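Left out: one protein chain. Kept in place: all the others.
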Amino acid sequence: MSTDARILVVNPNSNEAVTAGLAEALAGYVLPGGPRIDCVTLREGPFNIETQADIESVVLPLARLVAHEKPTATVIACFSDPGVQGCREATRGPVFGMREAGILAALARADRFGIIAVQTRSIRRHLRAVREIGVTDRLAGDRALEITVADAAADDRAFARLVEVGRTLRDIDGAEALVLGCAGMARHRAPLEAELGVPIIEPVQAAVGMALGAILAR
Amino acid sequence: MSTDARILVVNPNSNEAVTAGLAEALAGYVLPGGPRIDCVTLREGPFNIETQADIESVVLPLARLVAHEKPTATVIACFSDPGVQGCREATRGPVFGMREAGILAALARADRFGIIAVQTRSIRRHLRAVREIGVTDRLAGDRALEITVADAAADDRAFARLVEVGRTLRDIDGAEALVLGCAGMARHRAPLEAELGVPIIEPVQAAVGMALGAILAR
Amino acid sequence: MSTDARILVVNPNSNEAVTAGLAEALAGYVLPGGPRIDCVTLREGPFNIETQADIESVVLPLARLVAHEKPTATVIACFSDPGVQGCREATRGPVFGMREAGILAALARADRFGIIAVQTRSIRRHLRAVREIGVTDRLAGDRALEITVADAAADDRAFARLVEVGRTLRDIDGAEALVLGCAGMARHRAPLEAELGVPIIEPVQAAVGMALGAILAR
Amino acid sequence: MSTDARILVVNPNSNEAVTAGLAEALAGYVLPGGPRIDCVTLREGPFNIETQADIESVVLPLARLVAHEKPTATVIACFSDPGVQGCREATRGPVFGMREAGILAALARADRFGIIAVQTRSIRRHLRAVREIGVTDRLAGDRALEITVADAAADDRAFARLVEVGRTLRDIDGAEALVLGCAGMARHRAPLEAELGVPIIEPVQAAVGMALGAILAR
Amino acid sequence: MSTDARILVVNPNSNEAVTAGLAEALAGYVLPGGPRIDCVTLREGPFNIETQADIESVVLPLARLVAHEKPTATVIACFSDPGVQGCREATRGPVFGMREAGILAALARADRFGIIAVQTRSIRRHLRAVREIGVTDRLAGDRALEITVADAAADDRAFARLVEVGRTLRDIDGAEALVLGCAGMARHRAPLEAELGVPIIEPVQAAVGMALGAILAR
Partner (left out) sequence: MSTDARILVVNPNSNEAVTAGLAEALAGYVLPGGPRIDCVTLREGPFNIETQADIESVVLPLARLVAHEKPTATVIACFSDPGVQGCREATRGPVFGMREAGILAALARADRFGIIAVQTRSIRRHLRAVREIGVTDRLAGDRALEITVADAAADDRAFARLVEVGRTLRDIDGAEALVLGCAGMARHRAPLEAELGVPIIEPVQAAVGMALGAILAR
């Protein structure tokens, strides 16, 4: 690792609160002697990424940002994984999408995994992504909290729903590890894991772990 | 992460030179403030792991070792991934097999990947593992160096064969990332990546990256 | 077939009552002029095989037994299929796992099949095995009796549960053949088939059929 | 098993020499106290089954034959598996297609299997069948002898080609078990297995083994 | 396209009312200067096609009809797709099965699709067909109206059931396009699409569209 290595974690929406949450979620990954971890906001991004048009609107700006910043490694911190392919063409360093990294991390922990979606409407996109990775047969289930993204990041009621949905995925669907399907629920990871007794994957953390795995190699 | 976190990297064969090589390969992952990384030799292991009987002979000793050591995270550093399931039952922390971690890390870098086997006879085991993960359609090819494990770790001729086999996987089979199919080739990773221009995954490093991803979460 | 051909049916747990049940279940397969069928108990086995550690504890003893006995063909009579790979390396004759044989026999009878598990916790292992065989798309469902293994072998209440669970697999899940997910339910096979009108596969019998298919060839 | 149990092995073409060959291939499966094994010729069948029209021409006659004969179990002895579905509707007993049974028997012996076709043009049908079973990922290869069916049954040159093609499947394609892709090559099975050192499956024998597995159950 | 091009749409059952319904469903596809579209009844067909024997009884008559008529393109207008393979061998022009064409058309409109079956018992055949095409992972669900075929073609109650079942497929199963699983429901297509807001595929229309795609090429 070069002494000025850094991991660029990009929030592709323009909501600065989300970016601040990323930095908080990743505080444990910042180590003396390790790479810098810069969490940045994509200024051109919409405030929320919800539609296919939202996803597509950030693809070129992300590639430009990465081409300009030249980070040692890049993490796209949105569960729709926008622009990963384009960013890979725009930079020499590795580029990780948080959804893909989260799913792969779950596969390394258990045979069958579940996804906790925020909204039902995003499940279709998740299923497509799982099929594209090729691991549909290992997906135990994908169930939605049916709360707003804002509520997902907040504390008490969201946690109760996480426990409820996670328990269904574990007990009815047979999931042995769970992926949090949104960038803003890191604070719930440890308590949820303690409550449910199965590995809970926070995908931005998983992506940063993979980035460390790639760039600490000599 | 607790202040005394540590990653136990177990060499399941009893060849101490292999264990020393692991420590060298992982030197970049030891960071101030980060978890200890302990590379240990399974004393009960055979000098080489080649047959199904060799694999099975280390399963129970590995589980006993892990149950006794209680590491924060465990990496099984043999490309046959012996005992991963049993170790997961024997400890609360995450357990990573290097073959599985290496393959998953490759999937996070490119669409189709290749495996560089040391010997042709191990390709069958690789294909089975890839099918069990569920990603056969993403395997571009698996080709063997056809050299001894000892030679694989040594320097010049092994590198020439790595370049030759890697080039075939890249150009004929269409592999966009390559996994080194043995624990002892870490020294060739960076030069091979420079030579071939595609990501080269050293699987023990990939597994340790995943372990960091799991245990640095707060 | 040589005149002293024999099929070794190994019960990998040390419960002699299970072994006696195997002999009873296989009585119809013992024919004048046909191979001997020896049902034996693995002395080193645990009384029950429930955990991954139980499975792994019998792998090496099974291989040693088979290497010593040199049977014409071997059947591993436990629905976890422990040690099949190792036994194949330890003997020249064919080695059949009952779970795999039962599933393959069901595939030869109908398009989609179901599995009747004894306990919910074993369903996860079944799903993994079905995926490893490669036929997840042909699995209609896997549902548990949720009774003890001892009760499964006993008579009346177990049968009522078998009918109930089997009917659900047939009518709700669309299973056209059913596999009994435990070595001790042979006595229920014929009455269940009569009750439900779909093929019921007793996996030890299926494995012995496959063994006959292999060793009666000249 | 009822005392008058019998397995009906139907040759769907009208070539009596093929039927005689079936009886010879199955001689080892006729045991005192076991089911009768009747090898019969479908009179309405064409002399050879080569085209899709040939296959379809025997479907209804096969169903009528089976409905009339009411065997305990039926084996369709043609590697195109004609009429298996219709026969299953026409009779209560189990109906086995030799191609499907041969492939399933190979899956019970090894991880990846190969098929030795007689003619290249039948490989396409084999691939479709393997995909319908669901096990394409376990097919190592399918290679043709490129000889006539008549030559396949004859002795010396056919065997030399079998060794040649089988060795390629084993060494280049990685097949660990081989299925003979035609009903008339049973005499080559044992010598080929001795020569190549991997299980050689004769599919009519495999189907009769499965039939025994089904009907010897009490 | 030659000036006397024509698409032969064959109703393989002998119910003339079904054939009349096909002509009505396809009226929009008859264009000045375009190919003739001839809807014909297979005289040899049974009044209903329900069993495997019914399906098989029409295979050879269909091939004879097509061989005699020599149409530019052929559509088999029965959701069991009987005789498609045989007809392809009997004619040089393209032959489309309505089930396959309907499913492929749905795949071109959305990521995951549903099938509205008339009767539960046909779902098994649908699942087999979807698996043979290779797209099981894209099937969101297959649910039955549980009405008679005659009622399906009639007006009011059938439509209410179509809305009910279609809504379940859309909302619970996540289907983003729906295939009508019977040749007689074309009149419901447009109102159902208006009601549910997702593409509704009438499979005979889809097959004729594919036929136009093939034969209008110069």
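Side notes on the structure shown:
Order of writing sets the labels: A, B, C, D and E. Residues in every chain begin at 1.
As a convention for this text, a contact is a pair of C-beta atoms (placed from the backbone, for glycine too) under 8 Å apart; a residue touches a chain by one contact, two chains touch by 3 or more.
Quick caveat: nothing in here was measured; it's all calculated off a predicted structure.
The hidden chain makes contact, of the residues B:6, B:99, B:112 or B:131, with B:112. When the missing chain is restored to the complex, the residue among D:36, D:128 or D:157 that touches it is D:128. The omitted chain makes contact with just one of the residues E:17, E:150 or E:190: E:190. Of the candidate positions A:63, A:144 or A:214, contact with the hidden chain is made by A:63. Listed by residue number, the positions of chain A touching the unshown chain are 51-53, 56-57, 59-60, 63, 83, 85-86, 88-90, 128, 131-132, 134. By the touch criterion stated above, the residues of chain B touching the omitted chain are 111-112, 137-138, 174, 176. Listed here are the chain E residues that touch the chain not shown: 1, 27-29, 31-34, 94, 96, 100-101, 104-105, 107-109, 133-138, 186, 189-190, 199, 202, 205-214, 216-218.
Criterion: only the chains that are shown with their structure count from here on.
In whole angstrom, the spacing between the mean C-alpha positions of chain C and chain E is 43.
Annotation for chain D: residues 134, 137-138 touch two or more other chains.
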